[in-house]
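With one protein chain removed, the remaining protein chains of the complex are shown where they sit.
Think of it as A and B in the order they're written, each chain with its own count starting at 1.
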Amino acid sequence: MSPRAIVLLLSVLCLLADPGWAARRGGTYRLALVTDPPTLDPAQATDTTSSAIIRQLFDGLLELDERMQPVPSLAARWGVSQDQRVYTFHLRPGVRFHHGRELTARDVKASFERAARGKRPWVFEKIQGAPAFIRGQAQAIRGIRVPDARTVEITLERPFAPFPMLMAYDAAFVVPVEEAERLGPAFASRPVGTGPFRFVAWRHDDQVALEAFPGHFRGAPFLERVVYRIIPEETTRFAEYLAGNLEHVDVPTGHFRALRADPALSRELHVWPTLGTYALRFTVTRPPFDNPTLRRAFNHAIDKEAIARVILEESVVVARGVLPPGMPGHDPALVGHPYDPEQARRLLAEAGHPGGRGLPPITLHYNVNPLHRRIAELVQAQLRELGVTIQLASLDWAAYIKLVDDGGTQWHRMGWIADYPDPENFLTVLFHSRNHGAAGNTSRYANPAVDRLLDEADRLPLGPGRLAKYREAERLIVADAPWVFLYHYTSRLLQKPYVRDLERSPLSGAPEMHVAPLRKVWLDR
Amino acid sequence: MARLIPVSGARSRSLLVGAVLVGAFGAAALLAPALAPHDPYAVPHGLEAASLRPPGGTYPLGTDLLGRDLLSRILYGARVSLGIGIGAEILAATLGVLVGLAAGFYGGRLDALLMRLTDVVMAFPSLVLAIGLMAVFQAPGLDKVFLVLVLLGWTTIARVVRAEALALKQREYVLAARALGLGDAPLIWRHLLPNAVGPLLVAATLGVAGNIVAEAGLSFLGLGAQPPTISWGAMLAEGQTFLAISPWVAIFPGLALMLTVLGINLLGDGLRDRFDPRLRI
Partner (left out) sequence: MLGYVARRLLALVPVLFGVSLLVFILTAIALGDPVRAAMGQRGDPEVIAEIRREYGLDEPIWVQYGLWMGRLLRGDLGRSYHQQRPVTEIVAERFPATLRLALAAMAFAVVLGLAAGLAAAVWRGTALDALVMAGALLGISTPVFWLGLMLILVFAAGLGWFPVSGYGDGGWRHLVLPALTLGALQTGVIARMARASLLEVIGQEYIRTARAKGLAEARVLGKHALRNALLPVVTVVGIGLADLLVGAPLTETVFAWPGLGRMLVAAVGQRDLPVVMGAVLLFAVIYVVGNLLVDLAYGAIDPRLRR
């Protein structure tokens, strides 16, 4: 064989090889958290900070791939019955927890029951018998059966096509229950899972350290260690990144434009969409916002472009409806209610309040946060142009969420980021009349036609027919304008050039959550 | 306690400089609507061009993120700062005088009870207690800051007045006056308060400075004034976000705050040297 042919053959072999072939092992991945994680127990977490770490320590039956499709994880394969109600998961053999014991189907059932009585019971409420168990009226969840040590059979109350996505959600991660019971609340700070990384140490408000778990069922990850440093101040995180002490970092407020113009740093800047929607929600059950015309007037009065351009430095996408781009069912043809002060004036008059006359005092509520405050101040100034005076009121999150849940505001800000990439997680949760209040529909919006469409869509198998129903529902919702749709979130990240195979999740806008899972990441240096 | 011996002439100089500074900010607060070159609340059209403008031109001190003129906002901010500082102190001082009189003049159980209460309130470092108190309220706001400053600000004055009252009670002419049937009220008006006015004025002046710093601090932490109320502390908090790219947003409100406090402290120093050399900061 000629030398040329050998080179050619080698090149072809290289091309054919798995991309991971070139990946290097070793190194520490350092990233920042904004706050100390409240817990590392999947059953207790409700926040993105906790979830970010939990996702490295534990596995679920399934996981979502880059295209947000459910794929095998602890379950090697799964199937669903003809009536779409019974899911059977076949566990992968030889999966071990960090403390050495082998995973069995009993762990799955016990973990789910433990988590169903934790902080996110809604993840399990579609399972038969789960509501009774959550309320403490049953000893076990009837719908979870363990025919043998390798098989878990889950029966749903009624068909729910996105169910496999729930099985990839971090509230449904599997824990070794005897460890969790032995440690009690301390499990939250000494977690044991099956994940690619295992827990090493946690110095509160300083750092959380993980190390590679060589016994992971997919083999050891590339990184040797992962260190989360807790750095609340965004400018400090940024300075640490520039000093080479972090592998990636969020973009600090006010810096996005400068970074994009910077010849060196702009190449480390990454922006991608997050499946989330920021909106100012009206309470539609009470005057004055029980009037859709007035709600539409407010929608047209607010310059969403200015919010996106100045306050968010052109880093977000202006919203025209509920579903963000990238979400199945997103309707690019939707027009929504673009900024149009003239139209706003006309509608205001049509609603019986020409020039804002005769409107009762209106208060816009937001929870304490500089971004929300800036947006509220801008909205206040823009409505003033139309002759509409609004008051601003900010509350800390605890008081805020309660007031909002109880329907105590006239108008409030709220963001929503997908728990799983399915329109049900937006439209049904946030607009179905059965979900009024804490369950998600804080506008208390109710439209029988929308309810009917959502109920039908929720039960259909995945596919275009289902999405068409969601689209129809969204069009009705947008026309009723229960929210002022402001923008869809994006994630913004600076990432060192030597970081490879960092996957970008559209499921969170939080800086620590941009990336999951870390097991695929390696450092090219 | 040691006496602060002023550098010669410093007494009148600090009084003068202090009075000028305080007078200037007082005038700024009163005349803000006339002096401000722009509407301090209005977000201009063409926001992108107006946002975070450096000092110069029609915006002598630059603009903030929402394109609002910093000079106008600082002028309006003086109203909040001085209003809270002086207003809360007047109420707190009144409360303090009443408590001090009651304790010192009537003595006995009431005195013991009031002084234990004073001890308890003074046992808390005031800023820490103020921050903790803000957790009690559902929403932060200037009204709550005012309330907290009044509730925490009366103790020093109560002690000063009580001490004066105790000292007065022992004096022979008071004993004589009482024997002659002179009532408490005239005693308080004619003898006690004139004697206490020096220390009272000094304590109240320093109290005003303390209130202004506390309001700004709480607003800086997000526990004080809420928009659209303009507070120097809240402006500073916004300034910290943009410190690296638009430092003027943080520099000027802080400068105003510092000069105001400096003026009041100078005034307090001068008054103290005049009235009561025993007190110190």
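Convention: a contact is a pair of C-beta atoms (placed from the backbone, for glycine too) under 8 Å apart; a residue touches a chain by one contact, two chains touch by 3 or more.
Just so it is clear, the model here is predicted, and its values are computed rather than measured.
**Q** Thinking of the whole complex, not just what is shown, which of A:Ala75, A:Leu91, A:Val208 or A:Ile231 touches the missing chain?
**A** Final answer for the missing-chain contact: A:Ile231.
**Q** Identify the residue among A:Arg85, A:Arg101 or A:Lys119 that touches the chain left out of the display.
**A** Here the residue in touch with the unshown chain is A:Lys119.
**Q** Considering the complete complex, identify which of B:Ala24, B:Ala42 or B:Leu117 is in touch with the unshown chain.
**A** Only one of B:Ala24, B:Ala42 or B:Leu117 touches the chain omitted from view, namely B:Leu117.
**Q** In the complete assembly, which of B:Pro40, B:Gly104, B:Pro199 or B:Gly217 touches the absent chain?
**A** Selected residue, touching the omitted chain: B:Gly217.
**Q** Over the whole complex, note the residues of chain A touching the chain we left out.
**A** The list for chain A reads 35-36, 38-39, 44, 46-47, 117-122, 134-136, 185, 188-189, 203-206, 230-233, 235-236, 239-240, 368, 395-399, 401-402, 405, 416, 438-440.
**Q** Which residue numbers on chain B touch the omitted chain?
**A** Those residues of chain B that touch the unshown chain are 1-5, 7-8, 10, 116-117, 119-121, 123-125, 127-129, 131-138, 209, 213, 216-217, 220-223, 233, 236, 239-240, 243-244, 247, 250-251, 254, 257-258, 261-262, 265-266, 269, 280-281.
Here, only the chains that are shown with their structure count from here on.
**Q** Report the inter-centroid distance (CA atoms only) between chain A and chain B in whole Å.
**A** Measuring from centre to centre gives 46 Å for this pair.
**Q** Per the contact definition, I'd like the list of chain A residues that touch chain B in the complex.
**A** Those in contact with chain B are residues 234-235, 252-255, 258, 306, 309-311, 368, 370, 373-374, 376-378, 380-382, 384, 392-396, 399.
**Q** Which of the residues in chain B come into contact with chain A in the complex?
**A** 41-43, 47-48, 51-52, 65-67, 138-140, 222, 226-228, 237-238, 241-246
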